[in-house]
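Only a single protein chain was left out; the remaining protein chains are all shown in position.
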Amino acid sequence: MEFDDGVDEHDTPAEVDAAFRTLRRVAITHVVLFLAALMGVPALSLTLGWWSDGRLAGGMSPGFAMAAFGLYAFFLVIGLAAASLSSAVEARMLGGRHVDDADGFPPEEDRP
Amino acid sequence: MTVTSAGTLAALIALVALMTLVVRPRGSSTVDFYLAGQRVGVATNALAICGDYFSAASFLGVAAAVYVSGLDGVWYAVGFAAGFVPVLLFVAAPLRRFGEFSIPDFLGRRLASERVRLVAVGVVQIVILSYLIPQAVGSGITWQLLVGRGLPGLSAYETGVVLSTAVVAGLVAFGGMRGTTWTQAIQFLLLLGALVWLAVAVAGSGFHYSSAVAELSAEPLANPAPGDAGWYLRPEDNQIDPGAPALFGQPGAAYGPLAQFALILTLVLGTAGLPHVMNRYFTSPTGTAARMTTVWVIGLAGLFYALAVMLGTAARQQIAAAVDDHPWLEELTVDGVLLVPEHALPVLGRIYGGDSGLAVVAAGALVAVMSTIAGLLLAAAASWGHDVYERHINPRATETQAVWAGRASTAFVAVAAGALAIAMEPRELTPAVPSIVAAMVTWAFAIAGSALTPVFVLAIWWRGTTAAGATAGMTVGGLVSVSMFVLGALPVGPGLGETLMTPTLVAAPLAALVTWLVSRRTAPPDDVERQWLVLHGTAADRHAERLARLTLASLQQPTRRRSGRTARRREGRDAHG
């Protein structure tokens, strides 16, 4: 490749394994939260009368409001949180020669 | 059909075609590609995934389900929208990084087994077929309402089914409608536009969402049913609390306690196994971009379904109120309730926009159907042509032979889907399920979620997964879900039938368990550590990013057309999706 500066990126198995474990932890905590909220909405309507009988300002019950728009907002929030956390974890746990970009030291200068 | 609606419909379709041609980036290069990857690409790709994903089931079906069963229909919207969260958490980035083109490809290479690939192809074909049928049904319904007349010898419904599948299959087979990212993105924008227009029109006419829900919940929910003296309104049974009336704003109108959870879980797990959606992930430049793409999709899906639910509610209230003023509603309704719930959105469009309104909604529905059918047929053709024909039947196939194999399989799948769709014309089934289109899509989700998703997720996150385990898991998941459908179609008693129709709750854990048990007894592939580096490492991503950065830095300004070869290779891959 004409623009390649000849430095190919490289991960060691131990590093990838570490990132993998950490990402798995991120995914599992988020999926537990997600399922709890998702299943919580129908579960509450089965167990808590207020969830279906209460009236929010205007006439919708909390359960209906949640299913009609609350949950979608929640999905977006949890998706954004999980995506940014996962990407940040990857950026910090794999690679990392970028440290030298930060102190104004072009990486090309001192490369062999 | 009047001249106005025909004209509007034709104009809209022409507009989509024109925009696809005009907006599509020309002379795209590596630079554009990576630039797109970081600025436009994530959003565009998300729109394209939406174009593939939002089908007739989403556009007509969700509103119809809400129209018929109120809150129990909303679960469809919730499930469809939620499906991308597991995709984001477990699938998106590793799938992109592994770099294989389709689900069978992925499983085949990851587990180093041709048998796994073939079994996956089988499951994928079943999923595609069961997803195609409701799309064809949706187009039949739209045609029925929009045109109302059929070709000689065919009913209006049949004409719609035949025409839409034939046209799309022809386009796909002869390369006229390649599922490029831009086409799909623009189609989705039109779909969303139609929905937003309808929502604005409804809201502008003084519709008050919250009080509409309260008003509709004030009386028991009743839907048309065939009786001795023609159609009449029959109150729905409350599945949760027998004896009490079923209400619009409360659960129970369609599903029993267990079935509520089963339905949501089925839809949530199914998305990760949908072949045409997963294929899209390979157009993302990096794994991280694939993740951000999914976030966008979640946001767009949320918007889309929130609107669809609102419009279903509006249809329930407004159509009943409009019957007196609109004589043409007579033949479609019984006491103000539609006979075919899928008509909810088109009818709403006609009430608020006249014939042009109907055409806008119909164009949206047809676009939804066509883009999804195109995506599905391409996925089917790719897996037959690429995974089966080129690898097993005729390994030394020439380019032409491979193309013809793809075309033949496209035609075959399209004919099968069309025939099944005609056999399942909705009105006869309507009383059994909330919305036939949404319910049929559920079957595709159920098979995908039971047979593919568990194996898929295990293969990504567990090193110990073996080929034998995956084969066993897919087989068990597929068989259990299909046999539960069959059981559910038999009269097994109230409540249980719906649960059987959404088998993921049972089949997916079973498939995962079988995969695990069998994998424990067999040896995983030798190069699993090396595969792990590709699946979960970011070296390739970083390399791509560095390359893009250097490229950008070295040509700050004028020369934008270069490295065309790489771009074309990417585009070619893109076109497959």
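Per-chain residue numbering starts at 1, and chain names A and B are given in the order in which the chains are listed.
Rule of thumb we're sticking to: a contact is a pair of C-beta atoms (placed from the backbone, for glycine too) under 8 Å apart; a residue touches a chain by one contact, two chains touch by 3 or more.
Keep in mind that, in the parts below, contacts and distances are computed from a predicted model.
Among the names given as "Phosphate-binding protein", "Histidine kinase", "Ferredoxin--NADP reductase" or "Protein ImuB", UniProt records the absent chain under the name "Histidine kinase". Across B:115, B:149 or B:549, the single residue that touches the chain missing here is B:549. Seen across the whole complex, the unshown chain contacts subunit A at 7, 10, 12, 14-15, 17-18, 21-22, 25-26, 29, 33, 48, 50, 53-57, 62, 81, 83-85, 87-89, 91-93, 95-103, 110-112.
We adopt the following convention: only the chains that are shown with their structure count from here on.
Chain centres here are Cα means. That of subunit A falls 24 Å from that of subunit B. Of all the residues in subunit B, the ones that touch subunit A in their complex are 71, 74-75, 77-78, 81-82, 84-86, 88-90, 93, 208-211, 213-215, 217, 240, 249-251, 257, 260-261, 264, 268, 288, 291-292, 294-295, 298-299, 301-303, 305-306, 309-310, 313, 461, 529, 532-533, 536-540, 542-543, 546-547, 550-551, 554. Only residues 1, 3-5, 7-11, 13, 15-17, 19-20, 23-24, 26-27, 30-31, 34, 38-39, 41-43, 45-46, 52, 55-61, 63-64, 67-69, 71-73, 75-76, 78-80, 82-83, 86-87, 90, 94-95 of subunit A touch subunit B when the two sit together in their complex.
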